[in-house]
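Omission of a single protein chain aside, the complex is shown with its protein chains in their original locations.
We just call them A, B and C in the order they show up, numbering each chain from 1.
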Amino acid sequence: MSEIYDIGYRHYDGPRLGRGHTTRALTVHSLRGVFGLGRPARSKLVPFSLAAIMVLPAIVSIAIMALMRRAGMSYSGYAVIMQAVVAIFLAAQAPTVVAPDLRFRVLPLYLSRPVTITEYVGAKVVAMTVALYALLAVPLTVMFAGELLIDLPGPPRTKEYVGAMLTGLLLAVLLAAFGLAIASLTPRRGLGVASVIALYLLASASVPIMYSTLLSAGNDAAARWAWLLNPFWLVDAVQVWVFGTTPNSEGGYPGGPVSFVIVVLLIAAAVAALALRYRKAASR
Amino acid sequence: MHILDTEGLTKRFPTVTALDGLTVTTGPGVTGLVGANGAGKSTLIKILLGLLPPTAGGARVLGLDVTTRGADIRRLVGYMPEHECLPPDVSATELVVHLARMSGLPRTAARERAADVLRHVGLAEERYRPIGGYSTGMKQRVKLAQALVHDPKLILLDEPTNGLDPRGRDEMLALIRRIGAEFGISVLVTSHLLGELERVCDHVIVIDAGRLLRSSAIGEFTQTTRSVTVEVDEGTQALADRLVELGHGVAPHGRMLLVEVSGPDTLDAIRDATADLGLCLIRLERGRQRIEDVFREAAGV
Amino acid sequence: MNTVVAGITYRALLGRRRIVLLLLLPMALLGLALLLRLMGSDDQRSTMLLMQNFAIGTMLPLLGLIAGTGVIAPEIDDGTIIHLMSKPISRPVIAQTKFLVAASLLAVFAAVPTYVAAWLLVGNEDAIAPGFAVGALVAGIAYAAVFLLLGVVTRHAVTIGIVYALVWEGLVGGFVPGARKFSVQQWAQSIADQISTSPFLKADVTLGFAVPALVIVTVVAVLWAGQRLRVLSLTGDE
Partner (left out) sequence: MKIELAQVSRWYGNVVAVNDVTMTIGPGVTGLLGPNGAGKSTLLHMMAGFLAPSNGTVTLDGTRVWKNHQVYRHIGLVPEREGVYGFLTGWQFVLSAARLHGLPDPVEAARKALATVEMEEPKDRRVETYSKGMRQRVKVAAALVHDPPVLLLDEPFNGMDPRQRLHLMDLIRSMGAAGKTILFSSHILEEVERVAQHIEVLVAGRHAASGDFREIRRLMTDRPHLFRIRSSDDRRLAAALMLDDSAGGVSLGPDGLEVRAVEFRGFARLLPRVARTEGISLHEVSPADEDLESVFSYLINRSS
């Protein structure tokens, strides 16, 4: 029996899923965007090269553990040592998460759907956080897996690994919120990259100046505060407070929860700035 | 049920009043919305999508109140903006699938519908290439596809033919007509050209300075012009003179003549006059009223 | 120099968000200087650290990048430069005017704060403050020219500029002494060294190399930018 089927317009009567689904889908989409998945090959170049550079020390570390039978790099210091790479990743990729939607005015296409500004911004922050966290967590986990397999004498450094993973998450949230807040101020990607990197350089270039001069003036206690100007050392200070790890800075940090309070305040400020920025963008 | 209805809808901004007591209803089918540039049209669309609260009055879309049911409205409505809104570095497929999911469609359904809809709007192999390389016409199709992909009950098309050349325009208008008739989706379409809307709309709303100028079925619209346009290639002046001689109202309209129809014999008079003068009768059409004429009447020009 | 072009350019840079970046960096410098002073570290060693690492090493190239590309790249990017280019003004004059605007902004936002910061710490001791201020001024002028050219030549001016300022001047210059010879920052230090008599300051590049290099780079970049503007096609999008 022959039949010609109707391939005309079909109505959709399947399910229409709620906010959880759309927000999740947007998060995944943005995350793919960070790594250039589903985009031309050259969009993948920067994120994947940086990710590869991030894993290199972990592999070298495993090699040291296997061949020389001694502990490799510390988990708690990984983010601080690799901070330049993480910062470049943030500067290069944060603008790709927010700038195109502003520049090419894609935002109205989202807002004409059941997606609210809050969900949109939330998804972007989560995506950037996950991307940064992956950048940190993958090498840490690779290194930890290596340590377990190699079975060095003594117990594995499980507590340090877990601590590093948790503080890594905090660092990722802080960097993501801040990076996106700055990058979203301009629809121009180049200016966004410049702004993020400028702010990071500003922070990190001031630290040694402050620290060494204060130290030479004999003011050790004040000198320790200098480290908190840089987000990587700031979060390391939280790690020292919570997990009792060795500080990755000369002379340690000011004690107590103050660093944690600063991180929380900074995250809140960045999220508020993002919310304000997008409320304005939406009303246009 | 009305597709949309507004009552005394007013929106004031610090410097301008975009909508001023607009009361209008539309039924299913294709509805045209025309109006002078300014805040009016885009403001109305934003209010209808529940993205902007009205200053006074109210509006309902598909029976849902715009101030309280915005999210539900946006689930059932598709929107094609006037401005460019496409990221250049993703493909049409990637974008449309993504936006389908943003409307709540599960992944599989989003893929299938995106493929279907892109086919319906006439994007073939191009759909896998980045949008940056598309022509204006193709971009307009992508914009239309993303508005259709979640199978809305109503779509709002803002200047869908803007920037298109005649062929592109014809194809876009044919698509809109199909959406309204064949797909069974109600359409609200804005345009600067009434002639264009005449070809696709069942109903036309004209607003000016935020106020309703006219809202009526397209039939009434065309009925209101009691004139025909006549085109005869050469000898336009001779024909005009002859018709004036016979007591008909004639006005030049570009290359053509606008002849007032006083009864059935007017048409016969035109026929006979062209035949007598040995002219080519290229066009004899019911007054193709243009939007500018409506504004002219309103301005009392 | 055309005053109308200059006026529009100033407005474009100072009237919008870019001014936040232009202000942020010198404010940070002054803030640091003030902090050091309050902490009692207002000695020559700290001043050198602040000047070399922060003022010349970080702030100046970033400001140079923002001002140098900012005076022209966004206009080329969004096509607004057509307003200037469709007037009976020679394109090299447009480029020169934009260069002067960028250079003047760097004088105000980089050289002056550099002077004030150093002065806050050590006053006019050993002519450190004027030394670095003049160094920052001259290097700022060179940066303005180089980044202006970059803004005319490529649409990726900011990225390339960052790579130059960070990777070449920062990293490569740090490890490869030879590369330091071709670094605007180092030339700035040579000039500072010449003016200042402080024993803490020791430049790597001789003045005999730095001064001609600064002049040549600036002049060539401005002239080249003017020539590139003459043949700039605005239909790059098609």
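Simple rule for what comes next: a residue touches a chain if its C-beta (ideal position, glycine included) is under 8 Å from a C-beta of that chain, and two chains touch if they have at least 3 such contacts.
All figures in this text were calculated on a predicted structure; none of them were measured in a lab.
Considering the intact complex, the chain excluded from display touches B, C.
Only one residue in the set B:2, B:192 or B:211 touches the chain that does not appear here, and it is B:192. Touching the chain that is not shown, out of C:7, C:31 or C:212: C:7 (per the contact rule at the top).
Of the listed positions C:1, C:82, C:163 or C:207, the one in contact with the omitted chain in the full complex is C:82.
Touch with the hidden chain on the side of subunit C covers residues 2-5, 7-8, 11-12, 15-16, 78-80, 82-91, 230-235, 237-238. Residues of subunit B in contact with the chain left out of this view: 15, 35-39, 135-137, 162-168, 170, 192-193, 233, 254-255, 264, 267-268, 270-272, 274-275, 278-286, 290-292, 295.
Heads up, the rule we're going with is that only the chains that are shown with their structure count from here on.
For the pair subunit A and subunit C, the distance between C-alpha centroids works out to 31 Å.
Distance between chain centres (mean CA atoms), subunit B to subunit C: 53 Å.
One inter-chain figure worth recording: subunit A and subunit B are separated by 47 Å, centre to centre, where each centre is the mean of the chain's CA atoms.
Contacts from subunit A toward subunit B in the complex involve residues 8-12, 14-18, 21-22, 25-26, 29, 38-40, 43, 100-101, 104-106, 108-116, 282-283.
Across the complex, subunit A meets subunit C through its residues 185-186, 188, 190-191, 193-195, 197-199, 201-202, 205-206, 208-210, 212-214, 216-217, 219, 222.
By the touch criterion given at the top, residues 49, 51-52, 71-72, 74-75, 77-79, 81, 83-90, 94, 98-99, 101-107, 109, 113, 116, 120, 130, 146, 150-151, 178, 182-184 of subunit B touch subunit A in their complex.
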